[in-house]
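Structure in structure tokens, see below.
Of the protein chains in this complex, all but one are displayed in their positions.
The chains carry the letters A and B, assigned in the order they are written, with residues numbered from 1 in each.
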Amino acid sequence: MRNRFSDRLIVVAVALFAVVWLIPVVWVLVMSFKPDEVLMRSTAGFLPVPFTIENYARVMTVAKVPNWLMHSVIVSFLMTFIVLVISSMAGYAFARLDFPFKRPLFVLVVAGLMVPEQAIFIPLHTMFADWGMHNTHTALITPRLAVPIGVFLMTQFFRSIPRELEEAARLDHASHATIFLRIMLPLSVPALTTLGLFTFIHGWNDYLWPLVSATSKDMYTVTVGLASIQGNFGQSEGLGTLMASAVFASAPIMLLFVIFQRFIVAGVAMSAGK
Amino acid sequence: MQITRKTALAASVALTTLTAAMPAAATDITLYRFFGDCEGEFGGVTDLNEAYGECGIITVLTNKFNAENEIGANVITQTVDWGAYYDLLSATYSTGDMPDVAVMHASQLVNFTDRNLMTPLGNKLMEAGVDVDDWADAARNNVTNNGEIYALPFDIHAILFHVNVGLMKEAGFVNEDGSVRLPSSPEELILMGKEFEEKTGQNYIAIESQSSEGMAVRMFDAFVWQQGGDVLSADGKEATIDSPEGLNAATLIKQMYDEGLTDSGLDYGGAEQAFIGGRAGILVNGTWGVNNYATQAENGAELQEYTALDFPTLYEQPATFSNSHSWTIPMDESRTPEEEEAAIAFLKFLDDNNFAWAMTGHLPVHTSVIESEEFAALPHRSDFAATPSMARGIPAVKNERGIYDAMISEFTAMWLAGTSPEDAVAGMQSGVERILRRNNR
């Protein structure tokens, strides 16, 4: 109980810091409610005066932003889902199965962590060009699936689970599939949450690859789309519309995180309960 | 009722013949461009009188073409990230969805024509009725490579002095006839700049000074040309930046910053805001701003009296930095004749509306438009009437963007990192040589 006070103090300090943190976000919000012409004159000020919702009206009516949002959501979710499946499967194999060449194979996979995306970016581009598969969801998703960190993370996590938990099932001659699905996966919610979050954000903020792969505007993701509506020299004209689009495109993910938080808390509760 | 195979077949045959018989069946073509996206504001507009600014005018022109053309062509615009435009356009040659029409700075064209990546357009445009002989020589030369025309020039855009006349009056730089007095020598530039600041308390000049856009490099180029020099040899094979002319120009610009004539902290948007906000006498920027700044002045910005003037001649001969927006048809073997016809028709339409584009502030390419009364009637145009004859670009060279970027980073170091003019020109020279060496190999 004696920590109550200092706990509060910390929260207050962090809250103050959060206010500073939020200033740029507030600025974006304010600008999104100002007319473009006014912003060209001056971007200063934290009051949305003169106030307009025209920017948002444009974003909604032209319906490009919802389209980008759809692509980003499809790509990020599918990517996350597949990464979770294949990484946890591979992680289980490395953590719990004995097979030939296990160690070298694991080292090979972890070594992949050091391969910068940019090192294989150009070859990937030529590969998809050869297959004629650019401008598809597949092209946006598949190159981001080979995430060694996922396998590494899941392997480490499965290794940390006490073997006793599976002993009973093993004595019942349960198959690996059963052990994996019924015992290991439910236990690994926190690790999956972590990996999922990581993959999702990574996919969501991906810029370079979608830029050069999704070259048709029907395939634009949010990052590429937002960049495309900027005028020459990156600013001045259309700043309000750009900000409104940015807010509109980021809002669903924000909301998602607010909901997602419960899962992190759930993961916490579960591990505390065992 | 059961649909037999035969009836289905007959129906489909009928359908095919029907579509084939209708010349007005929509032929979609894609248009790649920068200039931003203003679909929200001008989405359904086809009346040119309502349009303003580069983005607005090109959007309305596209809408108008789609609404009015009689061959069933439908242009689908794809706006592309300004900073990554050429990267993305080059990437389409791998992804296989080259656009049917793409905007291009004339200085970039040689990258594509040298590798046979652009459709030659000379004969096709002439057959469509484009009067290429009416194009100003500079504009036609810009889009010609080895005697073949590869693009439709749309404008010449050049660097101007945008002027706050109110502040100039305060500084006493306005003659009795109302014309603004600009410096005519390097020494005078510095003297007038200091005097301006004493009298008005504001900066004489606002110019983008960060390392992103390189407005000051354009100024540098112009000053070198004004002395009769150039930054590259005429064949584009050698850098000639480290020269007495180059050093003079660099010294002058460095002095401009050292003497406090301009604020070295301005980025592109900052320079515009300083000017529109009445905090600078002159904005060094291109023709594309004229329409915008005039509109701002009318709508109650601190900038009340606006005009645009020719880039001043400080040395022997007039010259200002220029480039040209042009329209190309990227080479694509899978393009159907109908699509190509539609693309050519669109180019012809844009050519016919050269005047509309000039409303942005850009200079038209058709001599008939330049000499027309309606062009002369546009505000401020007579004040920068000499610009077309002063407009110059660097010699055609592959990898112009790399050269330009190398110059920017070394040049801006003068005021951002405190290097000397001697080091700056030497640095630009070696940076550019590096790129040229790769070009020549």
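Going forward, a residue touches a chain if its C-beta (ideal position, glycine included) is under 8 Å from a C-beta of that chain, and two chains touch if they have at least 3 such contacts.
Going forward, contacts and distances are computed from a predicted model.
**Student:** Looking at UniProt, which of "Sugar ABC transporter permease", "AraC family transcriptional regulator", "ECF RNA polymerase sigma factor SigK" or "Phage replication protein" names the chain that isn't shown?
**Tutor:** The chain we cannot see is recorded in UniProt as "Sugar ABC transporter permease".
**Student:** Among A:L140, A:M219 or A:A246, exactly one should touch the missing chain; which is it?
**Tutor:** With A:L140, A:M219 or A:A246 as choices, the missing chain is touched by A:A246.
**Student:** Among the options B:D87, B:D352 or B:E433, which residue touches the chain absent from this view?
**Tutor:** B:D87
**Student:** Quick one: which of A:I53, A:M70, A:I120 or A:A168 touches the chain that's been left out?
**Tutor:** Missing-chain contact among the listed residues: A:I120.
**Student:** Tell me which residue among B:T46, B:S179, B:T240 or B:S264 touches the hidden chain in the full complex.
**Tutor:** In the complete complex, the chain left out is touched by residue B:S264.
**Student:** For review purposes, identify every residue of subunit B that touches the missing chain, sorted by number.
**Tutor:** Considering the whole complex, subunit B reaches the absent chain at 81, 83-84, 86-87, 90-91, 93-94, 111-112, 115-117, 209-212, 263-267, 269-270, 273-274, 399, 401-402, 405, 408-410, 412-413, 416-419, 434-435, 438, 441.
**Student:** Would you write out the residues of subunit A that touch the absent chain, in ascending order?
**Tutor:** Within subunit A, the residues touching the omitted chain are 3, 6, 10-11, 13-15, 18, 21-25, 27-28, 42-44, 85-87, 89-90, 92-93, 97-100, 102, 105, 109-124, 126-127, 142-143, 145-146, 148-149, 151, 153, 156, 175-176, 180, 190, 193-194, 197-198, 201, 204-205, 207-208, 212, 222-223, 226-227, 230, 234-235, 242-243, 246, 249-250, 253-254, 257-258, 261, 264-265, 267-268, 271-272.
The criterion applied here is as follows: only the chains that are shown with their structure count from here on.
**Student:** List the centre-to-centre spacing of subunit A and subunit B in whole Å, with centres computed as mean CA coordinates.
**Tutor:** 38
**Student:** If we count contacts the way the header does, which residues on subunit B are in touch with subunit A in the complex?
**Tutor:** 30, 34-41, 43, 53-55, 76, 78-84, 87-88, 91-92, 94-97, 208, 212-213, 268-269, 272-273, 276-277, 288, 292, 295-296, 299, 301
**Student:** Which positions of subunit A touch subunit B when the two form their complex?
**Tutor:** Within the complex, subunit A contacts subunit B at residues 37, 40-43, 55, 57-59, 61-62, 64, 125-126, 128-129, 132, 134-135, 211-213, 215-217, 224, 227-238, 241.
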